[in-house]
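Missing here is one protein chain; the remaining ones are kept as they sit in the complex.
Lettered A and B in written order, each chain numbered from 1.
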Amino acid sequence: MEIIALTALALIFGGLLGFTAIYFRVEGDPIVDSIDAILPQTQCGQCGYPGCKPYAEALAAEKAEINQCPPGGESGMKALAELLGREPIPLNLENNIADEGLPMLAIINEDTCIGCTKCVQVCPVDAIVGAAKQIHNVIDMYCTGCELCLPPLCPVENCIVMKPVEQTVKTWKWVNPQIRLEDTAA
Amino acid sequence: MSDSTDNNFTSSPFIPSSSSVGKMMRSVIYALIPGILLYIYFFGWGVLVNVCLAVVAALFFEWLMLVMCQRPVRVFLFDGSAIITAMLLALALPTIAPWWIPVVGSFFAIVVAKHLYGGLGYNVFNPAMAAYAVLLISFPLEMTLWSLPLDKLPQNISFVDALNFSFFRELPSNLNIDAITSASLLDHIRTEVGLGHSLADVQSSPVFGHVAAAEYEWINIAFLAGGLWLIYRKIITWHIPLAMLLSLFTISLICHLIDDNQFSSPLIHLFGGASIIGAFFIATDPITASTTALGRLIYGCGIGLLTFAIRTWGGYPDGVAFAVLLIGLTVPLLDHYTAPKVYGARKGYDKD
Partner (left out) sequence: MRKLWRFTGGIKLNGFKALSNNAINYDLPIPEKLILPVRQHIGDVTKPLVYVGDHVFKGQLLASSTSFISAPVHASSSGTIVDIGKYPIPHQSGISESCIVIETDGLDEWDPTISANIHPEKLTVEQLHALIKSAGIVGLGGAVFPSAAKLKPTRPIKTLIINGVECEPYITCDDVLMQSRSDEIIRGVMLLKKMLSPDECTIAIEDNKPNAKRALENALKKMYSAGVDETTNINVIAIPTIFPAGSEKQLIKVLTGKEVPQQGLPYEVGVVCLNVGTTAAVYDAVYQGQPLISRVVTVTGPEISQPQNYQVLLGTPVNHLLEASGGTKTDNYKLIMGGPMMGMRLPDSQVPIVKASNCILVESLAQKQNEKVMPCIRCGACTTVCPMKLLPQQLYWHAKSKNFEKLDHYNLSDCIECGCCALVCPSKIPLVHYFRYAKSEKSENEIKEKLADQSRIRSLARVERLEKIKREVEERKAKRKADRQKKKSIESKKEKVKGEAPTKNTESGERKEVEPKKVAIG
């Protein structure tokens, strides 16, 4: 009697599982979009991939590690670890310095610009305007601070540099109280 | 301005606050003292031995864990939380328990139930009650041998005798163990009801005092006074004690009126056993209790009802410890669903 009951239960639950696996199957790979939403969209290429979307695809295909994005910083790496169920690992800082400090913008010195359009072509978000033999300029609003336009790409010395964004009362942040309380368990 | 350490980023308020964790804990200790003194008066030195052993052991284990977890020792060791846990645990133990019972209990309470869960403020279970539950289940014999009150003993037991008994299990020469032990009132009621006797017989037994367990009723009244003083000092709020005692009273009254041979009177439930101390000192432990006003009321009611259920139908004579532990599991749920509506809450307000 028990054997029949257990077998029947097994068949019922197995059938239910199979049905839901087929009926509720999700098409496509939404994980790539979720990963891309975490990445900072600097499009700098420091991860070794030509942009954030390709890096997201590589992560989804398990071809890349989660610690290759310096602009995302520690928090970005941890968010990726949580999303993908992987162990958090220290950031790979070979390519560049992790940017947890003030945001930086590129700025072109108009006196020395020769109008070669090299930076215009390389900017991944089209933040530099200019044409051949005309002065180039960085649009502050769009610059992500990826540093791809800096020398050695720019052939002129000290023509394009990174400057920190000036803090205003609106962008000033309160310091984390935890930093102040390092001597207690709070 | 000479403030090199105090950086510019400190925030208001700039008024020093007068309350502190240490003050709160110390007030609770003071509120327990009248009850403990009456306990010693009625039942002898055993309880003091237990309290001292538990407190010393608790402080030792607390120090050990603080050092191992690399936390500031001075701040946490004397904030009073370990001492209160130890005192509450000791009060729950029989006065004639051997010395290793309070020590093992303290170990479990401080090391396992408190520090292994994250230390002060992070424990999920009330440490004293968790330790009591572990002791009760692991050492049922030692935990159910209760002493008779002093005036019913054949002779007086001095402090040295109590120490002797606790450490070496040696009684003064002309006493034997049966002469000093008896069941607690709730225990007695259980057995009697189980045997089919009516509760009226219970009232004539020597364990019964004026309204409830002999002598214990006075001790519970002392704890009640301490608890009311705590409410007056705003260390605890009235929600949990009132809810717990009222719900316990109500359900026992209803059941008692239905069948007073099977169900004890509400006064026995309130003044016998650990109801009062549970209501004012154990269930109100801020770390494990609910934090919203409505949540506290529900929490208190739940404990009262579950205590009654365990006492009447469960496997143990006193259900407060288990009730507190079990209802404590529902606290996150209670907190989530009883959050007050914010000032000016809009219906269907969409935050983007």
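The working rule: contacts are C-beta pairs under 8 Å (C-beta built on N, C-alpha and C of every residue); 3 or more make two chains touch, one makes a residue touch a chain.
No experiment lies behind these values; they were computed from the predicted model shown.
Engineer: For the full complex, can you list every visible chain touched by the one that's not shown?
Structural biologist: A, B
Engineer: Quickly run down the residues of chain B that touch the omitted chain.
Structural biologist: 1-3, 5-6, 8-17, 19-21, 23-24, 72, 75-76, 79, 119-122, 237, 286-287, 289, 291-293, 296, 335, 339-346, 349, 351
Engineer: Just the residue numbers, please: which parts of chain A touch the chain that's not shown?
Structural biologist: That gives, for chain A, the contact residues 36, 39-43, 51-53, 124-127, 142, 144, 167-169, 171-178, 181, 183-186.
Throughout what follows, only the chains that are shown with their structure count from here on.
Engineer: List the centre-to-centre spacing of chain A and chain B in whole Å, with centres computed as mean CA coordinates.
Structural biologist: Roughly 53 Å, centre to centre.
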